[in-house]
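Of the protein chains in this complex, all but one are displayed in their positions.
Labels for the chains are A, B and C, by order of writing; each one numbers its residues from 1.
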Amino acid sequence: MVNKRKVAVLGATGMMGQKFVQLLAHHPWFEVSAVAASDKNVGKEYASSIGSRKEANLPDELGELVLTEPKPQALDAPDLAFSALPAEVAGPVEEDFARAGMPVFSNASSHRMDTYVPLLNPNPNCTTAILTLSLKPLQDNFGLETVIVSSMQAVSGAGYPGVASLDIMQNVIPFIRNEEEKVEHETNKILGTITKPAGVTVSASCNRVPTLHGHMEAVFAKTRSTATPKEIVESMREFKGIPQQLKLPSAPEHPIVVREEEDRPQTRLDVDEGNGMTVTVGRVRRDPALAGVKYMALGHNLIRGGAGCSILNAELFLAKKLIK
Amino acid sequence: MVNKRKVAVLGATGMMGQKFVQLLAHHPWFEVSAVAASDKNVGKEYASSIGSRKEANLPDELGELVLTEPKPQALDAPDLAFSALPAEVAGPVEEDFARAGMPVFSNASSHRMDTYVPLLNPNPNCTTAILTLSLKPLQDNFGLETVIVSSMQAVSGAGYPGVASLDIMQNVIPFIRNEEEKVEHETNKILGTITKPAGVTVSASCNRVPTLHGHMEAVFAKTRSTATPKEIVESMREFKGIPQQLKLPSAPEHPIVVREEEDRPQTRLDVDEGNGMTVTVGRVRRDPALAGVKYMALGHNLIRGGAGCSILNAELFLAKKLIK
Amino acid sequence: MVNKRKVAVLGATGMMGQKFVQLLAHHPWFEVSAVAASDKNVGKEYASSIGSRKEANLPDELGELVLTEPKPQALDAPDLAFSALPAEVAGPVEEDFARAGMPVFSNASSHRMDTYVPLLNPNPNCTTAILTLSLKPLQDNFGLETVIVSSMQAVSGAGYPGVASLDIMQNVIPFIRNEEEKVEHETNKILGTITKPAGVTVSASCNRVPTLHGHMEAVFAKTRSTATPKEIVESMREFKGIPQQLKLPSAPEHPIVVREEEDRPQTRLDVDEGNGMTVTVGRVRRDPALAGVKYMALGHNLIRGGAGCSILNAELFLAKKLIK
Partner (left out) sequence: MVNKRKVAVLGATGMMGQKFVQLLAHHPWFEVSAVAASDKNVGKEYASSIGSRKEANLPDELGELVLTEPKPQALDAPDLAFSALPAEVAGPVEEDFARAGMPVFSNASSHRMDTYVPLLNPNPNCTTAILTLSLKPLQDNFGLETVIVSSMQAVSGAGYPGVASLDIMQNVIPFIRNEEEKVEHETNKILGTITKPAGVTVSASCNRVPTLHGHMEAVFAKTRSTATPKEIVESMREFKGIPQQLKLPSAPEHPIVVREEEDRPQTRLDVDEGNGMTVTVGRVRRDPALAGVKYMALGHNLIRGGAGCSILNAELFLAKKLIK
């Protein structure tokens, strides 16, 4: 693939938008040709509009891009678009792009529950993305019946400025709006087929804790056919998805890493495993309550649960020739 | 009760021991006549030995007490003793006191699983104490079948110096040694009778999060007879224990407070409810996985889950004339 | 003073406004008769409008007050007003009240630099209030020549929502807009007389650190006449202000507490000293650079550096019969 696809990043000034630009800066298949934002920064240089929140070494040529409006006609015909737009504006904007024939890979929740949208490929909610990756080998090998999950989610999941420091320092907030509903519904959509949800009973308790990046999840799962913790671990370690088979650029070698130590995964130590694309699992043990297993799963909410996952989706569509 | 009982605090220099002294400083029934510690500080003034970790305004007369060894003969015959000794030394020391005929109310785990110890009354593990108080009305009114709990525990639960800052800042540690076993076993002991455990299937996932005080717990519970979230809330609000009936000095008016707000309890805002003796519950809602309810429960690990609970035990024994 | 003065709190829904209401809830001279806010909450009950951010046990009768607009005619003629309005609206609003003959005690910076305003008594900036209290005995006893201060300020100094958690977790932000200018100018105004600033050369470096409440300041000071650290400590310990002489209700017995321990004051342990009205000083030692002394000073930014200081001002005006 000598000629890189030109891509636009919609909502490029926010936390997730910056993560898209950062992950695409040296991508072998894509190059960022346009950055768009629905805010007062249109017409400004990208680097100056993100100002002092700029986290990483942004390449100069990307920093010098001028922010445009997130409209198809405002952009110089990119091959595809990544959307990090906030949910309240993403809906119609993304439809405009799809109608203009431009594939959109989105992190916004707006179209997540649409039955089938050929050009608009939404990414799951971050907590769901991490959970379902850990559950996929269980579903494939033993069939899933019931899942209980209690999450401990980082503040970057709420975007910028997001959670006030006065609200989260020394605190646990046991409520994230709509999050539990998303986890319970999307898990079934993702583990099922396009026409049929998976039929798993899912119950979630979602909590915000004072960490920066990385969602940790305590999972209790009952499978249809009996499986020992050892069999569960083996199924997770053997799991390879299509991205691994196709050796896509953003696919981690191991989508799931299972650690042996009694006190891992830990948010700060393991969040960047596999460049943030791996879900790290640990403490797989018998669960007496569901007569199943319980374990911990950790993933990077902005990468595996966000921009990295959208980019992987786009890579998959290209490799499968679903888009040009 | 004009004449206050003289009490000794064993293990008085640690975090839990200091909390005992703080709670007893102005107690209507008890006065601290001796402080003991199993360490190099024996013979020093109490105030200087706790040094710069001293948190609260310690009354001068208590600060001037001289630390003794934790042996019955080293103390001037107190009426009873509270023990905040570390588990690895508490066992034989507490037995010595009990053998000497001195009632011991203890926070140490050493004797928790003993079947029946007339003079030695251990307190439950902090996480269990908070959980079981919230579960008691469910057990009484509807019968409990299954409980799943995922905890988010503060660092003060590990004592001082306890958790290294390098281990917990920006981190979730999904492992606390022996904690899950304690929660699973002790819950049955507490909700049952002295001769018969309650027969509830309990499964715990215990996690350390970066908060100072207050254990937050995500609870999923299935009762034997069906109960709606509304009925559960009512049973919790109506719950009064013997401490409330006897109007014991350390008994909070409401052992359980159920909040209506969608985002409460919160660790920092609610940990001191009822002077730290109340468990605050919120978000009581239907749980599809167990076909029961799920809710959040929060309590102060050093007070309801520690020193305050032991003092309440001692008050109860006195009021019931089980000790003199 | 049998009949309490009726007072209005302007800007009552913010963090500082709530602190005013909390400190006034059981005040011997004042009772809150009106709460006003310049926002969309006008017409709502006070308790519901502050919602889940409500920190303390707000008395029911105050929670039931209905929020009015911050205009003199909208209120039922209170005797005086406390203002916690944000700086960008405080200016004209406070002037309206003063013109209507109603004394205003304000935390807003709008009128701080006015030369003389009989009815409008602004409170200093929080960092300055803490600094100048610690410096007053030095100025009185030895004359101040030069002051260098480097602050470590808590997030509550920025109000609510204020500092984003993503900006301050694991971070030090070495910039607070206009803060250094305020400290450098106001210190001279406060340590001087109404007609003549003190003529002290002040240089400040203001930093935000990840703490909730309490501003810690590293102070380096050169006095005009030579003073040993011991003499400085004595002057601080002997210092009594007019509030102490008049035994005003909000005056702490010791405006400055000097600690002997080598590692005190500490933000979390000492911030509430004197109900938040005391400044705690420690580590007074020789400074080779200015040939003076250096020391640490800590105060509660919302109480000594905010609402508590305004209330003390009002008490002083009443006791001195400067207002009725």
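Side notes on the structure shown:
By our rule, a contact is a pair of C-beta atoms (placed from the backbone, for glycine too) under 8 Å apart; a residue touches a chain by one contact, two chains touch by 3 or more.
All values derive from a computational prediction rather than experimental measurement.
Within the set A:T68, A:S83, A:S109 or A:Q170, the residue that contacts the chain not displayed is A:Q170.
Only one residue from C:P103, C:P137 or C:P210 touches the chain missing from this view: C:P210. Among C:S48, C:N171 or C:N275, the one in contact with the hidden chain is C:N171. Against the chain not shown here, chain A presents residues 51-52, 54-55, 169-170, 261-264, 266, 269. Listed by residue number, the positions of chain B touching the unshown chain are 15, 53, 155-156, 160-170, 210, 212.
Contact between chain C and the absent chain runs through residues 146-148, 150, 152, 169-175, 184, 201-203, 205, 207, 209-212, 214, 216, 218, 220, 262-269, 282-283, 287-290, 294, 296.
As a convention for this text, only the chains that are shown with their structure count from here on.
Look at where the CA atoms of chain A average out and do the same for chain C: the two points lie 45 Å apart. Remark: chain B and chain C have CA centroids separated by 38 Å (rounded to whole angstrom). For chain A, residues that reach two or more other chains under the stated contact definition are 169-170, 210-212.
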